[in-house]
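With one protein chain removed, the remaining protein chains of the complex are shown where they sit.
The chains carry the letters A, B and C, assigned in the order they are written, with residues numbered from 1 in each.
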Amino acid sequence: MNERFDAIVVGAGPAGTSAALTLARGGWKVLQIERGEYPGSKNVQGAILYADSLQKLIPNFREEAPLERHLVEQRLWVLDDRSYIGSTYRSPVSNDAEPDRYTILRAQFDKWFAKKAQEAGVLLICETTVLDLLREGERVVGVRTDREEGEVYADVVILADGVNSVLARKAGIRPELGAGEVALGVKEVLFYPQESLEDRFGIQGDEGVAIEMVGKITGGMVGTAFLYTNKESLAVGIGCLLSDFRREKVPPYVLLARLKEHPALRPLLRDGEMKEYTAHLIPEGGYKAIPKLSGDGWLIVGDAGMFVNSVHREGSNLAMETGRIAAETVIELKQAGEPFTERNLHRYRQRLDQSFVMKDLRKYQHVHEVLDQNRHFLTTYPELVNRAAETLLRVDGVDKRSKEKEVVRSFRKHRSYRGLFSDAVKLWRAFR
Amino acid sequence: MPDSAQIRVHPVTGTIMRQGVPAVLNPYDLFALEEALQIKDRLGGRIVALCMGPPQAEAALRKALSLGVDDAVLVSDRAFAGSDTLATSFALASAIRQVGQEQPVDLVFTGKQTIDGDTGQVGPGVAKRLGMQLLSYVCRIPILDMDSQSIVVHRWTERGGQVLQSKLPCLITVLEGTSEGRFASLPEMIRATRQPIRVWNRQAAGIEDLTKIGLKGSPTVVGKVFAPSRRAERAECIEWEQDQAGKAVSLLWEKIRARQPELVEKLSGTNGGENGQERVSE
Amino acid sequence: MSESGGKPAERKGAARRKAALDPRLAEYRGVWVFVERDEQGVHPVSWELLGAARELADQLGTEVGAVVAGGAEESLESHCRDAVAYGADRVYQTVHPVLAGYRNEPYAKLLCELVKKHKPEILLLGATSLGRDLASSVATTLETGLTADCTELAIDRESRALAATRPTFGGNLLCTILTLNYRPQMATVRPRVLPQPKKDHGRSGQIQKEEIDLSEEEMVTKLLEFLPHAGGDRLDLSLAEVIVAGGKGLQRAANFSLLEELARALGGEVGATRAAVQAGWVDAQRQIGQTGKTVRPKLYIAAGISGAIQHRVGMESSDLIVAINTDPNAPIFEVAHYGIVGDALILLPLLTRTVRGQAVAAKTIGLEVYSSS
Partner (left out) sequence: MSEVEEKLYQNRYRLDAGHPHIRIRDPEVCQARCTEKSCAACCPAGCYTLGPEGDITLLTDGCLECGTCRIICSEFRNVDWEYPRGGFGILFKFG
């Protein structure tokens, strides 16, 4: 088709929409292309939204975004086969404060977010899959979609097409993902009458609870599980490295079913009506997996650029941040009258390096290796701490000192003092 | 309308669960739309897509625009809430009359039925109110002549097809499966996204009499909504010994016959049994 | 278009339930059935409706009326007598050449005039292509309530109104609908959901001739022709009366010919599960289930189909389901009415032979099927 755009954004998730919104506000003529029936219809997340990055784009989002609940309580559970030991942090935020994290349903949130970009002037086309990047020499000049007369041109193309980024792979921008670089997460959404849900978790109004779980439930695989409260539903899911799924050959839905049957979760989940079962890959490669982020006429943002902080389970905020920064970079270049060459667009990477995005990703770059090479963190320790708790808490006529000795003995039986010490160092280094 | 396949009743509370159920273009209407588009392809003309519903219904109209519809009108007003089919047909007929004031309406197409109500009453009701000829369950339109304002359609019935000749203007309800839908081109998608959708409230749709719409204009009242009870019993299984397969099958056929005697009658007619070969189209 | 969902149940019924019936409407008495007929005979749903009308009328202490109309007197007579035998107290018989072959315009006019003249409180029609076409036009003209596609009819004790239950939202829910301050209360009922009443030749009833003023010149729509097969060569599983469907249990594409032979013998169509379709054994347009077609034939034979829920939702409302499967625990036996545990590859040809033998036998001895019930 003949019409040209200033920019084409591929994908209408948080990264693409942040980029499109920022560009449109900068007065750009933006075409955003989404393959789903509506924005969000192909997107999956736990999902917890961190407010900061969204707030930079839409300061008053709290008044209108489809938010489920703001978190007042976060629990961390270390699961054994039957028991768990955990910590709870609860802090009721007063009504006039601005909470910094919310549970959301992505299909609804993304639809709203994209609407904001449309209101700013973005032309959003749904139900259209982008098949290829169009190039002139090395320079990316547009995209080819699966519709008739489906080639469309722009000065710059922003790839926000998610973790699988078919475009980046086809164009040779990014290599195929390795099974060790992505986690496969599966999730169910279970519905409840609102009162029953609030009773179960001791919450009211818009208050919400998040439970993060590690331990034997992943069967030795590197991964975590979660349970989040929405307004009238619970999201319960589990994710592990794909390489581990491949090695263990456990179907993901079997793992999820086991989680739901865990004695700690079963009572929280009972009587729910399951309304959706989803699966999605999460880029877990961290800092080292980040590909080349820009080239002649293109930039890559969000999951497509592997921007996920797996330790803190942050993703959509990094997506929004990278989307916005990519857009700001090209706006600045245009204002300065500079072309979108590989060299000039490298400023995107430089700006990211200065942002929390890269700083955080650099910080945790060794975590996965450490866990991968030290499987006992995921199997032995959860069992040991749970057993220790049981030993210490049981009132059975045994004196406390003997109990403490027994605990130490049980730890030592599985790990030498040296092993225990080096584990502590490894973990401290990885999370430092 | 909501995608009805996604609506369930909560097993414990008995309330209707429609969370996250997206509004979709009535799939039956897609066949009607395609029929109208084919006529436009052949003979030209202008198509206006008209929809009564909440503001979210805009997405369905935009889809119609992308497929080649010229103009889209969303009839949306709180006063319509609670409308049954009689009240809905009143409102739609009124809106179509308004469209007709801009340009004469020769043909009105509707789907066979909606997917949430499944009633199939609105189309015929609109035809009656507009004084148009009603051609329902149409599966083919072999002749349409604008000069003589005449039309010939094949109408499906359970016992065969009627070939009907009629005069414009008329209202046609289109049978499902009449055609494959089309996939809009990218320029059409962009045009549809940019094109404004006209939103008509009650007044704009030309409705003055409030007693004809909404709850007031609806003779039917919903008493109770409930989930169907599942059939509890399992199949009655026919027991048989290794070498008695023929006997078991005969017994099965006896049972089928007893339950569906009409079928057996058909088999003894001309188009059953060995003579029915032409019916299977592969 | 109905807004009936989404709100809590019982939402608007209660408020209006108490309203007393307008005295003007109290003069509407009697339960009527429109008898759907053509040269081939009466559609069985009309007799089913007469059975239901009889029960409703007895509860209300009123009489059952039947409307029988057509183009020529001779064929109408027996249908009028049958209507009495199936439960009508009074038959309104109209003969006019314009009424030969169903058309919306003259039939709607006839039914509206009869209703205005005799004022029945309930008017029932079959939820067929004819009944739905006619009922909507009549209800709109008379500006009264119509409940389509009902599966159950009863009298609401409190209001003495017709309580018509129908599936809604694609069959996921049922709702009971009342028409309170409008008369007549109209409903269409799906064929084969109500039992066929006993035919009692000893019953007496009055056959009453009704005139109507019609002229062919005034009819805008003309009936040119009748085609025996409505859809032409188009495959439409959702309209098929018999479906013989197969799944992975049939093991290979070639075995689908066994289904074709049985379907042919039964005058039906072949259906398939998505597994069989994706294996390339059958064309995609024959797929039945969540991502395929939803069908409701009179007879559904499932051969080598385990019955995953995705398939079941596409066929579970079929009138009669027969399952053939080697696994006695297959979920298909939970929705089937009759089952045989065994190899479909062996049983299908036997069934085909039985059906063919039946067809031949029926022809030679002239089996009267309707009399045996």
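A few notes on this one:
The criterion applied here is as follows: a residue touches a chain if its C-beta (ideal position, glycine included) is under 8 Å from a C-beta of that chain, and two chains touch if they have at least 3 such contacts.
Not measured: the values here are computed from a predicted model.
The chain not shown here is touched by just one of C:A72, C:I309 or C:I346, and that residue is C:I309.
When you scan A:K29, A:K275 or A:R313 for touch with the missing chain, the hit is A:K275.
Here one chain is not drawn; of A:S18, A:Q108 or A:S294, the residue touching it is A:Q108. Summary of contacts with the chain left out: across A:I48, A:V140, A:L159 or A:V189, the touching residue is A:V189.
Taking the complete complex into account, residues 274-275, 278-279, 284-285, 287, 290-292, 306, 308-310, 313, 331 of subunit C touch the chain not shown. In the full complex, subunit A touches the omitted chain through residues 35-37, 40-45, 47, 105-108, 110, 126-129, 145-147, 163-164, 166, 176-179, 182, 184, 186, 188-189, 233, 235, 242, 245-246, 249-254, 257, 274-281.
Criterion: only the chains that are shown with their structure count from here on.
Averaging C-alpha coordinates per chain places the centre of subunit A 52 Å away from that of subunit C. Subunit A and subunit B have centres, each the mean of its CA atoms, that are 42 Å apart.
Inter-chain centre distance (subunit B to subunit C, centres taken as mean C-alpha positions): 18 Å. Subunit A has no residue in contact with two or more other chains. In subunit B, 8, 15 are the positions where the chain touches two or more neighbouring chains simultaneously. Those residues of subunit B lying in contact with subunit A across their complex are 8, 10-13, 15, 17, 19-20, 22, 59, 183-187, 189-190, 193-194. Against subunit B, in their complex, subunit C makes its touches with residues 1-13, 16-17, 38, 40, 43-44, 101-105, 108, 128-130, 132-133, 135-137, 139-141, 143-149, 156, 163, 167-182, 220-236, 238-239, 241-242, 260, 263-267, 269-270, 290, 298-299, 319-323, 328, 333-342, 346-347, 350-351, 354-356, 358-360, 362-363, 366-367, 369-370, 372-373. Considering their complex, residues 1, 3, 31, 37-38, 41, 105, 107-108, 123-125, 127-128, 145, 147-152, 191, 193, 232-233, 271, 273, 275-276 of subunit A touch subunit B.
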